[in-house]
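I am attaching a structure below and will ask some questions about it afterwards.
What you see is the complex with one protein chain gone and the rest in place.
In this document, chain identifiers A, B and C correspond to the written order of the chains, with residue numbering beginning at 1 in each.
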Amino acid sequence: MRIIGLLIVIAFGSLLRYGVFFFPEWGDPASPPSLHVSPHYIEEAIAETAVPNLVTAVLADYRGYDTMFETTVIFAAGLACFMLLRVLQRQVPECRLYRHIPTGITLRIEKGGKLPTESGSFERIDSNWVPHDLIIKSTSRFITPFLQIFALYVIAHGHHSPGGGFQGGVILGAAVIMYAISYDLRRSIQRIGEQATAVLGSAGVLIYAGTGALCMVLGAAFLDYGALAGLLGVDPVMARSHGMLIVEIGVGIAVSAVMVWIYYNLSSAGRHDEGL
Amino acid sequence: MGVELFSDIASKYNYLGVVILMMIGLYAMIAKNNLVKKIIGMNIFQTAIILFYVSTAAKRGATIPIIRHGHNGHGHEVIHAAEYINPLPHVLMLTAIVVSVATLGVALALAVKVYHQYGTLEEDEIRGQLRNK
Amino acid sequence: MNTILSLKPLLAVLTSLLAVPGIILSRSPNVREGWTFAAALAKFGIVVSMIPMVLSGVRLEYTLAEVLPGLGITFRVDAFGMLFAVVASSLWIVTSAYSIGYMRGLQEHSQTRYFCFFALALSATLGVAFAGNLFTLYLFYEALSFATYPLVTHHQDREARSSGRKYLFYILGGSIAFVLPAMLVAYHLTGTLDFTPRGFMGGIESKSTLLVLLLLFVFGFAKAGIMPMHSWLPAAMVAPTPVSALLHAVAVVKVGAFCVVRIITGVFGTDLLAAFHFDTLICVIASVTILTSSLIALTQDELKRRLAFSTIGQLSYIVLGVALLSQAGMTGGMLHIAMHAFGKITLFFCAGAIFVATGIKHISGMVGIGRRMPVTMGAFFLGSLSVIGLPPAGGFISKWHLVLGTVQAHQYAMLVVLLASSLLNAAYFLPIVYRAFFCAPGEAMFENRIAEAPVWCLAPLVVTAVGSVVLFFYPQPFLRLAALAVQTMTGGG
Partner (left out) sequence: MENLSPHFPALIIIVPLIAALLTSAAGWLNRRLCFHFAALGLFTSLLVSTGLLASVLDKDVILYRLGGWPAPWGILYRIDRLNGLVLVVIFFIAFLNLIANKRTVEESFPEQLGGFYALYVLFVTGLSGMVATGDAFNLYVLLEISSLTGYALIGIGHERAPLAGLNYLFMGTIGASLYLLGIGFLYLMTGSLNMTDIASLLPGFYGSPVMVLAFLLCMTGLFIKMALFPLHAWLPNAYSFSPSASIGVIAPLTTKVMIYVMIRMTFDVFTPDFSFKMMHLGEVMVWLAVAAIIMGSLFALAQTRLKRMLTYVIIAEVGYMVGGFWLGNRMAVTGAVLHILNDAVMTLCIFLAAGAVVYQICGDDFEDLKGLFRKMPISMAAFTVAALSLIGVPPTCGFFSKWYLISGGIAAGHYGFVVALLFSSLVNAVLFFRIIEIGYFEPFSEGEGGHGVHHGPPAMEIREAPAGMLACLLLAAVSLIVLGIYTGDIVTRIIDLAIPPAI
C-alpha cells in the first residue's frame, strides 16, 4: 500500500508540478482572476450594496446563494452526526454516581438504591472520578460573557471589518463548548438542550432561506435583498446591506447551535453523559 | 534552463508548497493504516486546496478587501481594483472551510462508530476481524 | 397494393391480453375457462374477418406508438402473416379445449397461472404474425419467450428447472447475442427495419456483411430449431402436453420458422439472396437439420421426444421450401406451416391423451394400445400421415409443392433430401401405429382397464385430425393466401 501510495503521489504530484509551470506568477496583478470578475466586486460593491467589507458583500449577497448552502452543509453535518451517533434507547445503568459538591465525595448508588434528593448539593456524574478544578471552572465562567459579546460583535460588525456569521457563530458555539469542557456535558445540556441546538440550527438556516423567499414573495429574485427596501424603509442599496445583516444573524445562530450539537454528540459518542 | 527553473520556483513557491502539502495529505489517505490518520490526511489535502485558492487571490501591492473610508459617503471616491486583493477566492474558501469542517465532523462521527463496533481504528485489524467472522 | 389504416390487427393481438385480468380474477374455474374461450373465439373472429380484405390485395396497417424515430410498434397484415395468424388463432381454440381436459384430468396445480400465460403467449404469437417491421417482430418474439417460460417450467421441479434454463439459454441467448446486433447493424446500414415485399437490404453491396447478418438471423431465431440451435426443443418436452402442442405445432417453433421466412423474404428479399447464391447455403443448412433430426427421431423411445425431433425436421422443411426461392417451393414452405400445424398438434394431443388415460410416455409401452383407444390412435394415424406427407392428409399438399419447388429450382439434391426424409418420417411414425393396432397388447393393459381419454381431450384431437384431412380436399384458403404471399414476394412473376 505504501509503495502504491508513493507511486500515485509522485505521479500525481509531478503532474501538478508540471501544471504549475504554466500558472501566472503569484501575486501578478495582471492574472486573469484579478482582471475578469473580481474588479467589478471591488469597484462597484460599495455602490451596489453599501458594504465596505468586500468579502462579506460577495459572501452574503453576490454569492449569497452559495452561502445559504454553506450553512446548510453545516446543518447537514449536525444532522449527520446526530443520526450516526445518537443513542436514544437508554438502558438503565447498573449504578449511578453522584458527587456531593461541598465535599467532593463520590457516592455510588447501586440499582434499586434510593437516589439523593435534588437538593442542589449533589450532582450526577458518570465516572468514578471527575476532576473538579475550581480554577478552570471559574476562569471559564469569567471568560464566557466576554466571549459571547465578542461573538456578537463579530457577527454584527462583519460589514465593516473581518468577521461575519460563520466566524461569530463559531465563537459563540465555542463559548458553550468551553463551558461543557470545563464543567461537564450534563450540565451544559441542562442549560442548552439538544432539542434547542437542533431547532436553533434549522431555525438559523430557515432565517436565511426565509429571507430569500421573502424577497421572492415581494416580486424580486430569490435572495435579492433590494426587494426588502419597502419593508425596511430604506433605499434598495441600504436594504441589501440590512438584508445581509439578517442572513448573517441567521448564519450565526445556525453555526453556533450546530457546533454545539456536533460537540455534544461527538464527545459522548451520542450517549450525552459525561462527555470527554 | 536552470535559471529559468529557479526563477519559476521563486515566483511560484507558494503553489509548489500547495502541491507538496496536497501530496502529503493524499499519501496519508492512501498509505496510513489508522483511520484517524487518514482523516487528518484528508484535512491536509483539503487545506492545501484552500491555500491554492487563496493564493490566486493575491495581488502585489494590494491590501485586504475592505474599502477604506467605506462607511462615510459611499461611492464618492474612485476605487481602483488594483488596490485591493481579489475577494472572491476568500469567499469561496470560506465555503470550502465550512465544508471541510462539516466533512471532518461526519468523518469523526463515523470513526467513533467504527471504533465502538470493532474496538480499534487500525484498518488491518478491522479487516482481520471481518475476515475471521 | 394499397394500405389502409385499421385497428383490427391491434385488436386481434390484444383480445387475449385483455382476457388475462379476467382469467386472474375469476373465482371459479368455469368462469376462467369461459374467458379463455371467449377470447379465443373473438380472436379467431377478428382474424377471419380480415381474410377477405387481405385476399383482395389490401394491407391493413396500424402503428401503436413510435418508439424510436422512424420506427414504431407497427402492425401490418399481409397474406403470409394472415396465413400464420389463421393457423394460430384457430388452433388456440382447440388447444384451449384440450388444455381443460388435460389439466383437469391430471389435476395440475396453478391452472390459473397456466391459462394466463397461455393467453399471453397467444397475444405474442399474433403480434409476431402481424409485425410490420423487424423491431416489432423482435419485441413480440421476446415477449413470447418470456410468456412461455412459466409454461415450459410448469411443473416447477428439478427437471423443469434445467429445461427452463436450457430453453432460455438458447432462445434468449440467440436473440440477444445474434438477432439484436444483426438488427442494429441492419438498421444502421439501411436506416429502416420495415418489412417490404422485396426486402430492404438491397442497397448493401458487401457480400461478407450480408452473409454474417443472414447467419446471425437464421441461427439467432433459435425457436426455428435449426441445428445446432435445436436442443432446447426436446428439453422443453417436460412441459404439460398442451404446452408441447402449443410450442411445437402452433406458437413457438412456428414463430421461429415464421421469423426466418420473414428474414429471407421481407428483410433480404429473394432477389438479393439469389444474386449472392445464399439460397443454396440456407438449403444446405436446412437439409442437414432435416436428415439429422429424422435419424435422431428414429432412436427415441419417449413419444414426445420423438415428436420433438420430428418437429425440428419439419420446421426446416419450411425454411428449405422458402429458401428454394421458386414459386412452388415457397408456396409449399408457407403451406407447410399450416399443414404441419394441424398434423403435429393432432399427434401431440394423442400423446397427451394416452398419458392422461394410461400414464404411458414411452413408445415401447404402447403396444396394442390401439385396441383400447381406437379413436385416439386413429387420429394419430391421420396425423402421422399428414406429417409424412401422404394422402389423404393435408401434409401431402405442402410436400407436393415442396417437391415441385425443388424441381423448379433445379435443386435435385434437395429433392433427394425431401424424399429420403419422407421415408424416414414414415419409418419413425408408422411402426407406432402398426404396433398399436396389430400387436397383441401386454398384460398390463388388461389389468388397468384402460379406456379412452376424457371427452375434453378426445374431441379436440378428433377435430384436428379431421381438419388435416379436410385440408387435403379443401386447401384453398391457405393455398390462396400462400400464393398471394409468394406473388408479392417474388414480384408477381
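FYI, a contact is a pair of C-beta atoms (placed from the backbone, for glycine too) under 8 Å apart; a residue touches a chain by one contact, two chains touch by 3 or more.
These numbers come from a predicted model, not from an experiment.
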Visible chains that the absent chain touches, using the contact criterion stated earlier: A, B, C
Residue among A:M1, A:A47, A:M83 or A:I101 touching the omitted chain: A:M83
Option touching the unshown chain, where A:G64, A:G158, A:G173 or A:G252 are the choices: A:G64
Hidden partner chain, touching residue among C:Q156, C:S206, C:S364 or C:Q476: C:Q156
Chain not shown, touching residues in chain A: 15-16, 18-19, 21-24, 31-38, 40-41, 61-66, 68-70, 72-73, 75-77, 79-80, 82-84, 86, 88-89, 195, 198-199, 201-203, 205-206, 209-210, 212-213, 216, 219-226
Residues belonging to chain B that touch the chain removed from view: 26, 29, 35, 38, 42, 45-46, 49, 52-53, 56, 88-89, 92, 95-96, 99, 102-103, 106-107, 109-111, 113-114, 117-118, 126, 130
Interface with the unshown chain - residue positions in chain C: 64-69, 71-73, 135, 138-139, 142-143, 146, 150, 153, 156-158, 160-161, 164-165, 168, 172-173, 176-177, 180-181, 184-185, 187-188
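Convention: only the chains that are shown with their structure count from here on.
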Arrangement of touching chains [line / ring / star / complete / other]: other
Chain nearest the overall C-alpha centroid of the shown protein atoms: C
Inter-chain centre distance, chain B versus chain C - centres from mean C-alpha coordinates, in Å: 71
Residues of chain A that touch chain B when the two form their complex: 1-2, 4-6, 8-10, 12-13, 16-17, 20-21, 23, 25-29, 31, 33-34, 37-39, 41-43, 45-47, 50-55, 57-59, 63, 66-67, 70-71, 73-74, 76-78, 80-81, 84-85, 160-162, 166, 237, 262, 265-266, 269-270
Residues of chain B defined as touching chain A within the complex: 8, 11-16, 19-20, 22-23, 26-27, 30-31, 55-62, 64-68, 70-71, 74-75, 79-84, 86-92, 94-95, 98-99, 101-103, 105-106, 108-110, 112-113, 116
